[in-house]
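Apart from one protein chain that is not included, each protein chain of the complex appears where it belongs.
After this line comes chain A, so read on.
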């Protein structure tokens, strides 16, 4: 104990973490979302191992929506970098594109459900299909929250409140949006491998 304390005080002056509390809280929120999907995907694996598993085709639409979400991550990053350099017009444009892409993604996910129904895979029925709907649905619910955040950012951007001196919300919305995109890519690859 004594030697330990000695060592600790010897280090540079003790200061709390430099990360902004709100940003830190966002990361913790992301952890909870990760845990929800960790639970869903492990439930999927456990259930699939039991057998009696419906085979179905992954809707083609999901390839398109995955492309859209990746593109939206790129435009979001563009908005972030533009805000850092105080390029207001670019921020507005990039945020608008990201928001539109987010909404198109949601629409595309809904179309994918239609393609599932065409194959005769319904929410009610074999858990294989139900899991598919749960993954896309719960991810979609989180994406709606992301789009709402983007709309908020868009309003701020048009009021010229997003600039290099006021980056907190821009950084947080970028982190959240990248996370939502990454989460979908994880789910998509998981479904491709395990459906």
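The rule we apply is simple: contacts are C-beta pairs under 8 Å (C-beta built on N, C-alpha and C of every residue); 3 or more make two chains touch, one makes a residue touch a chain; residues count from 1.
The definition used in the following text is that contacts and distances are computed from a predicted model.
Entry comment: the absent subunit's protein name, as recorded by UniProt, is "Cytochrome c oxidase subunit 1", drawn from "Phosphate transport system permease protein", "Cytochrome c oxidase subunit 1", "Ethanolamine utilization protein EutJ" or "Sugar ABC transporter". Screening A:127, A:140 or A:182 for touch with the missing chain picks out A:127. Counting over the whole complex, chain A has residues 1-6, 8-10, 13-22, 24-25, 28-29, 31-33, 35-36, 38-40, 43, 46-47, 50, 52, 54, 123-127, 130, 134, 138 touching the chain that is not drawn.
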